[in-house]
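Can you keep this structure in mind? I'll have questions shortly.
A single protein chain has been omitted from the complex, and every remaining protein chain is retained in its original position.
Each chain gets a letter, A and B, in the order it is written, and its residues are counted from 1.
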Amino acid sequence: MPSLLLDALLLQAGYNAALVALGAALLGMAAGSGGTFLFLRKRALVSDAVAHATLPGVGIAFIVMVVFGGDGRNLPGLLLGSAVSASLGLLAVQWIASRTRLAEDAAIGAVLSVFFGFGIVLLTIIQTMSSGYQAGLESFLLGSTAGMLFQDAVVIALGGALAVAFVLLLRRPMTLVAFDAGFATASGINVRRMDLAMMGLVMAVTVIGLKLVGLILVVAMLIIPPVTARLWTERTDRVLLIAGAVGGFSGYLGAALSASAPNLPTGPIIVLVSFALFLLSLLFAPGRGVLAALVRHRRFQLRVHRRQGLLALAHGEAIFDPLTLTVLRRERLIRQDAVATEEGRALAAKTLRDEKRWALARQVYQDEAVSGSYDGLTPIESVLTRDEIAEIDRRLGPPAPVA
Amino acid sequence: MGVEFVQLSLTPLLIGILAAIACALPGNFLILRRQALIGDAISHVVLPGIVVAFLLTGVISTWPMLLGAAGAAVVAVVLIEAIRRVGRIEPGAAMGVVFTSLFAAGVLLLEQSDTSGVHLDVEHALYGNLESLIWFSAEGWGSLTDPAALAALPPELFRMAAAAVLIGLLTVVFWRPLKLSTFDEGFAGAVGIPTAALSLGLVITAAVAAVAAFDAVGSIIVIAMFICPPAAARLMTNRLEIQVLWSVAFATLSAVLGYVLAGYGPLWLGADNAVSAAGMIATVSGLILALACLFAPHRARIGAPRGA
Partner (left out) sequence: MNNAALELASEAGERVFRPAPTDSPLAMQELTVSYGEKPAVFSIDATVPAESMTAIIGPNGAGKSTLLKAALGIVPRLSGRVMVFGAPLAQVMHRIAYVPQRASVDWDFPTRVIDVVLMGLYRELGLLHLVRHHHRERAIACLERVGMADFADRQIGQLSGGQQQRVFLARALAQNAELYLLDEPFAGVDAATEKAIIDVLKSLKAEKRTVVCVHHDLATVTDYFDHVLLINVRKIAEGPVATTFTAENLQKTYGGRLATAHIDQLKLPAA
């Protein structure tokens, strides 16, 4: 199996498999970056409704093609049908959310489940339509690349490439709209049209992804990469880039893994690869990661307690918070019986000095930059220059020692 | 409406009605809390919960399944909260990450494990099999008084009935704190209601409803039962008490109409085979919601929009 995986990774597992892997990578890139816009517009789960709403379209397209004497399994035809019903689903979500008192989340849930339910009804009709057709439309639910036709693989690869090109072309206006729709309007961008383009992109990714990942999981390709990317950076252009990379990598590795062994359905594998990347990011990302946050919060709490403790010492007040006492004891600023040490008194005096400087500074400098930083923790040195502090000290007079 | 009805349709119909009601009750609160998609997330994660329970115990039986699904729901909610708070990711996206991944894991486990001996496969998990829950040993309406025949009722019926009764009771007992904390969480906290625990309790209740309904309608169509009847009911009235009654009525109507249309509709149209009952129930509930959106008396928003 490792050699099979290696073959698949190196695109040596057959022409189809290679095309599928490339297609999955391209689709992953397009989905990751396209999903970024949706995520930044805080509408990630709209894609869930769009994806589930493709099912009745697939069913109807199949029936129509058979009725007109064609091959019901023609992939472009099925994809066209799915795009039409996905658009209807999207319209339904928007109509319910804007015209009734129901919120968008209820609209999304209703549309996705009802369209899906109706799609299942159609599938059961197709199953019994005529015995000659082994439609295999169930593969659209969870994706399947086993026994995929060559031309289907071509459709996926081409579609993925087109979607990537689309993102590259429109990334600038879309980023602007996602970041600040009001500003985008003011700079002459048609926000409605951009939203439409964004939804079109989402729809395209969904439809192309149907055969590969299936309609239940394709939404993961739109959501997980942007969220993963967001954990690493605060800059929109980088979110876009990282999301594309995460999506592309997951698509490629997932498709290769799936081709290397039986019973590894493509859709779930691709999703789980990107989820693994997400989990690693959630744990270890520097800014928004769990570990970083835990360390930061603890440090912050200790800083607060230390400062409060020193102020209490300076004012000659008693300390009753156990954590404050622990912090001060650990730094040997107080003795076991909570009496301040030499060092503690010195530091307390310094802290008190800082407080007094702040109080005076806030009267002297009446601007936001100074008063807004008066949160009890920011050292005054980080806000005022040395000369300004010297001037304040002159007004305050000589420091008083803490008894 | 004779022997055949009792044998083939009575139990699926009852199970469908009970499932729809059991889901609609917590659905009312989920919708008002802007947590409709938590219902979405829960119903997706029921699958991995059940599969893991099956892999651990080797059997498909009620308690492991319930525990597995409730456990999966708790895991999902905790993960969503963690991602939302620690990663500062908006709740919709956090939900999307969690439930798709857990669902993918469930599907993969299911494909990898040998479930040929039990009644558990991917398609069944997705849209259930209401039609198969028949009362084999019934010989007509008289069987309702025949202990031997009653003992052979499909166990799913008892499970669903127990879940529906439990959820009904919970709704009545916790009505007041649920309503209060749904309306005004800050105030609820200030009068001593444990709002976080209540919130989690609601999610677990929804998970119990989802797992009980899982056999009948699978994990996706359950979402329609969570959302459509309460959403339509919200448009009928401005009082929560009455809204809940409407939602029960709509749930029942969807189940009955959906089942009948699926079973007999194709025959009326001249086809020989029934269509998916679960799918049809979802479709009917969607149609009811659509009608409510168009014509219900309280469909439009009044007063200032939220947050204004």
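The rule is short, and it goes like this: contacts are C-beta pairs under 8 Å (C-beta built on N, C-alpha and C of every residue); 3 or more make two chains touch, one makes a residue touch a chain.
The structure presented is a predicted model; accordingly, all values stated were derived computationally and were not measured.
**Student:** Pick from A:Ile189, A:Leu279, A:Ala338 or A:Leu396: which residue touches the chain that isn't shown?
**Tutor:** A:Ala338
**Student:** Taking the full complex into account, find the residue in A:Leu323, A:Ala346 or A:Leu396 that is in contact with the omitted chain.
**Tutor:** Reading the full complex, the residue touching the unseen chain is A:Leu323.
**Student:** Would you write out the residues of subunit B that touch the absent chain, in ascending order?
**Tutor:** 32, 173-177, 179-180, 182-184, 186-187, 189-193, 234, 237-240, 243, 301-304, 306-308
**Student:** With the missing chain put back, which residues of subunit A would touch it? List them for me.
**Tutor:** 101, 296-297, 300-301, 304-305, 307-308, 311-312, 317-325, 338, 359, 362-363, 365-368, 370-372, 374-377
Here is the rule we go by: only the chains that are shown with their structure count from here on.
**Student:** Measure off the straight-line distance from the CA centroid of subunit A to the CA centroid of subunit B, and report it in whole Å.
**Tutor:** Centre-to-centre distance between subunit A and subunit B: 28 Å.
**Student:** Tell me, which parts of subunit A touch subunit B in their complex?
**Tutor:** 39, 42-45, 47-48, 52, 95-96, 99-103, 105-106, 108-110, 112-121, 123-125, 128, 138, 141-142, 216-217, 219-220, 222-224, 226-227, 230-231, 263-265, 267-269, 271-272, 275, 278, 282, 285, 288-290, 293
**Student:** Hey, which residues of subunit B end up touching subunit A in the complex?
**Tutor:** For this pair, the touching residues of subunit B are 31, 34-37, 39-40, 44, 82-83, 86-90, 92-97, 100-101, 103-105, 107-108, 111-112, 122-123, 126-127, 220-224, 226-228, 231, 234-235, 262, 266, 271-276, 278-283, 285-286, 289, 293, 298-302.
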